[in-house]
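Pasting a structure below so you can have a look.
Note that this complex is displayed minus one protein chain, with the remaining chains in position.
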């Protein structure tokens, strides 16, 4: 086809350099805050600087990071998954149980079970138009009930019977625990999946405008089911690597984990309304929460109640700062 | 287009389930209990159920209003804890003073939430998450983490006293239900609230002070939560900031949603919310009375939530 | 009119009144010396010590426990900066990373109040690499002593349950119908206190029927709610075994609310907090088995002995006292 008319300036918003910078800071706001916080922590606490301490932060962040990764996908489609905390515990329990059959079952059985719950979540949400909040709230209860049913009301802690699996959880390479490497690989895959594949594009499209996406030929339902399955799988995987690390299927975990994950994702700049967000941001969000926790411990002897006040205040400050950055971007 | 085709009332049979499903479920559950649970029909039993559900109803009322504006408030449990923590501190100045202080705490938390949502423009779930985390910590700081026994007769009367044969708690909850129903149906604030939930941009352009309405809603919700908090203190006769209102946000949201109020805003079903809370209370009571294990209770709750919400789900209309 | 409870410092510091006493170790039990453990001798006064608390200091037991550790450290002249204390806020993973972080920062002795008995593999891997002795208090960790950790100091939860059963049997005259208010599901304490109680009841008073068990989540409010429900549907109940004092106090409120008189339903519970002992004095509670939280003196004493080369037994079980109608009034002062 030939050019039909002379090009005109359609771009009503002239892009400016300051605009771009703000844009960058906004998109990587969490990273910026993370860098600042790390610098402060390193200056203030000698013990923070250690290589070991970094390893500890990372290994502690590994399971929450996996959960937040799944949550990122879900939130970008405009949904939410409250069941991840329960699935995480459930995954750990069945992983420890299945470890007596070997390394692979210890990894695959929790994936299968949690993936299945993800399928149920996804199908209910995609095909019945029930609100994700409520479907996954029910799944939170259901999965926890299932975990308790499988562990004699939580009183039986299955021990990891497979030495290979156990040493996968506690061993390290270059001073960094194996689980961290695994999580790093999963994150790279997640990034590629989200930003460089058609599936990733459809995730954004569904969150940006479900109707438009469906009219543009995106398989909306399949995309939705997929993200909830992914979220379930990742929560199960998080449970499994945690079981490997702890050497047992601890049943007293995971309460409030879903809110931590949501907080990390939001701090990372992903919009809860869907349609926008990055995985790099989520990593920064998860690490930020971990570093803050670590800093509070570094201060030493902070009473538990003050710790919560500080976390809450910090959360508010970060999110408010993020919002102002976004507003700033919109205004220019 | 012609007038005839414009008359598109949903037909009765299809609209029945979403509207009255909760009530039907309650009836079914009551019938089951009458048949299989000893002493279920006793007045004392009804009384216990009402007393236990009262705090959840009170919190759920506020939650319903917030959800009506397309928001959510996770901080209600922390507000209860704050209110509870303040009571013993000010009881020395009299019950009224203590109650006032805890209500003021609710107002303050509500203002913070409201300002974060309405003015700063945070997503409600994140805005209230901060106080969900920090609020309970603050309550613990205030109470030095100590559980304190409350031996004030006036306060205890609120928690376990009777008036005209009904527990005070139930009277208070019933009164608040009426107040909230009245606010939603009859006041300018209530109508505006629904409009904000239905279409915030349009409501703003129509000249409605949207931010004020939103802040008002969050304040109201927090005040209701602090009432629930002080009533909890009155009932258990002690103030324990670490456990009062724990996880109540989930119960409240469940009650609201099971009661037929959509999370998408623009609609508030006050009686439905009460029924939703009652249904969940009856489910738990039934499980306890039949001595079932927590795992079973949780799984049954999950199924009931799904079924109730599936039945009440809005058909998509464009 | 507000009832001003004791501040933490006085309740925990009331050492002489309720100090822990270790039961003599069973002869032939496994023990551990510094040599066997492979660590190096350090001087506690200058050492860096880490203390990991499991739950918020929001109930008398935890408050007294943390305070006792801090007070004893102060008493020994350990500078406050050398005692690093963390609190896991009931989040197990946080406790694990808290402890790992303390190991990274170079602590030389760890005192841990574990949230859970299992799941300490990664901590042990890290601690044993650096030969840091771990003393676990109040809850035991399922692992090998002298390799993974040094020793456990604490109560025998199962035995507490058994003793509660004895008290219940005595209070009910060996027959009746009993309800159990369970602790938080999945908690080891819950499991053991339940097992001990049930086994012992079956043994000493088979005519006592356990007709109801529901969780009260270790909380007063839940304890009250569940008791209200159960009094309604199981009107024949004449004993309630509460697995901690908080639930017992909740049950007390529920009994009052249901119009029961003192002693209609016998309550036996475990912990020994002031409130519950007061409940015995008031006549609502029959007996309380103590679970003593004042671990400070014994923990530091054990550590000192260990670094002096003395053998340390695998388990140091403390002799918990008990309160009943006879002793409650006089012993009220030593409750925490």
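Order as written gives the chain letters A, B and C; numbering starts at 1 within each chain.
We take it that a residue touches a chain if its C-beta (ideal position, glycine included) is under 8 Å from a C-beta of that chain, and two chains touch if they have at least 3 such contacts.
Note that in this section contacts and distances are computed from a predicted model.
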Exercise for the section: Refer to UniProt and select, among "Hydrogenase expression/formation protein HypE", "Succinate dehydrogenase cytochrome b556 subunit", "Sugar ABC transporter ATP-binding protein" or "Na+/H+ antiporter subunit D", the name of the complex member that is left out. Expected result: "Sugar ABC transporter ATP-binding protein"
Completion exercise
Within the entire complex, the undisplayed chain is in contact with A, B
Problem - Hidden-chain contact residue, picked from the options A:28, A:47 or A:202 - result: A:202
Practice task
Check each of B:192, B:235, B:269 or B:289 against the chain that is not shown and name the one that touches it.
Solution key: B:192
Problem - Touch residues of chain B, complete complex, unshown partner - result: 1-3, 5-11, 14, 186-189, 191-192, 194-195, 198-199, 201-209, 266-267, 315, 317-318
Practice task
Since one chain isn't shown, list which residues of chain A touch it in the complete complex.
Solution key: 1-15, 192, 196-198, 200-202, 204-205, 207-209, 211-219, 275-276, 331-332
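One rule holds in what follows: only the chains that are shown with their structure count from here on.
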Completion exercise
Chain-centre distance (mean CA atoms) for chain A and chain C, in whole Å, is 36
Practice task
Averaging only over C-alpha atoms, locate the centres of chain A and chain B and give their separation in whole Å.
Solution key: 29
Exercise for the section: Give me the residues of chain B that touch two or more other chains. Expected result: 140, 145, 294
Handout entry: Contacts with 2+ other chains: residues of chain A
Key = 148, 153, 303-305, 307-308
Practice task
Write out the stretch or stretches of chain B touching chain A in their complex.
Solution key: 72, 74, 116, 120-123, 125-127, 129-141, 145, 250, 253-254, 257, 262-264, 293-303, 305-306, 309-310, 313-314, 316
Handout entry: Residues of chain A defined as touching chain C within the complex
Key = 47, 50, 52-53, 55-57, 59-60, 63, 148, 151, 153-155, 157, 159-160, 166, 169-170, 242, 245-248, 250-253, 255-256, 293-294, 297-298, 300-301, 303-305, 307-308
Handout entry: chain A contact footprint on chain C (complex, rising order)
Key = 53, 56-58, 80-81, 83-87, 89-94, 96-98, 100-106, 115-122, 125, 142, 184-188, 190-191
